[in-house]
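My questions will all concern the structure given below.
Note that one protein chain of the assembly has been removed; the remaining protein chains are unaltered in position.
Up next, chain A:
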Amino acid sequence: LMTAKSLASKETVNGRCWFYSDDDDGISVYLNRELHAMNTVVAQLQTQFQDYLVSLYQQGFLDNQFTELRKLQDEGTPDFVAEVVSLFFDDCSKLINSMSRSLERPENVDFKQVDSGVHQLKGSSSSVGARRVKNVCISFKECCDVQNREGCLRCLQQVDYEYKMLKTKLQDLFNLEKQIVQAGGAIPQHFPSYTILRPDIRPCLDA
């Protein structure tokens, strides 16, 4: 334990050691040192990773299922999430292709096929935690039920857009993961409990 200069004092009372500090500064100097020690590349990357991940949740790209998915990844299966996710994206593209073929000709639309495709997509996306994709699938299914080809086409487009967007985002996330691993750090598993909720309190250098 670092004694914060003269601001803190140590006392032995009843055989126990008490560490007193007159004000917060004693603690904060100690904390500062710890913080400085934490200021390594790994910590920065980890923070970056966490912030990015949190933002994906906040923006609605991912939901709780993704968290569950991440829980399943351990030393025995280090690439579990990446594998599942890539399988999901392959699935997406295959399904979207087949569905777009079905919806191609306006007079000959096989809504059953489209419906089954949407069902598959919905199932996959909910397994993976791709929230936005899943939501589009829900509206897609509705359009399919009423056999609204225009609606279906719109939803198809949106699904395509959403899954590609998610693909890019997750790619960035996995890159960050790789960087952390390469830098010798561990991938943060849980969200920080005490996130600083005032990101606007940043040291600003323009008075």
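Definition applied: a contact is a pair of C-beta atoms (placed from the backbone, for glycine too) under 8 Å apart; a residue touches a chain by one contact, two chains touch by 3 or more; residues count from 1.
Quick note on the criterion: contacts and distances are computed from a predicted model.
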The complex's invisible chain, by UniProt name, from "AP complex subunit beta", "histidine kinase", "U3 small nucleolar ribonucleoprotein protein MPP10" or "Septin 12": "histidine kinase"
Candidates A:44, A:93, A:113 or A:126 - the one touching the absent chain: A:126
Interface residues of chain A (partner: the chain not displayed): 1, 16-24, 27-28, 31-32, 35, 64-65, 68-69, 71-72, 74, 76-77, 80, 83-84, 87-88, 91, 116, 119-120, 122-124, 126-129, 193-194, 196-198, 201, 203-207
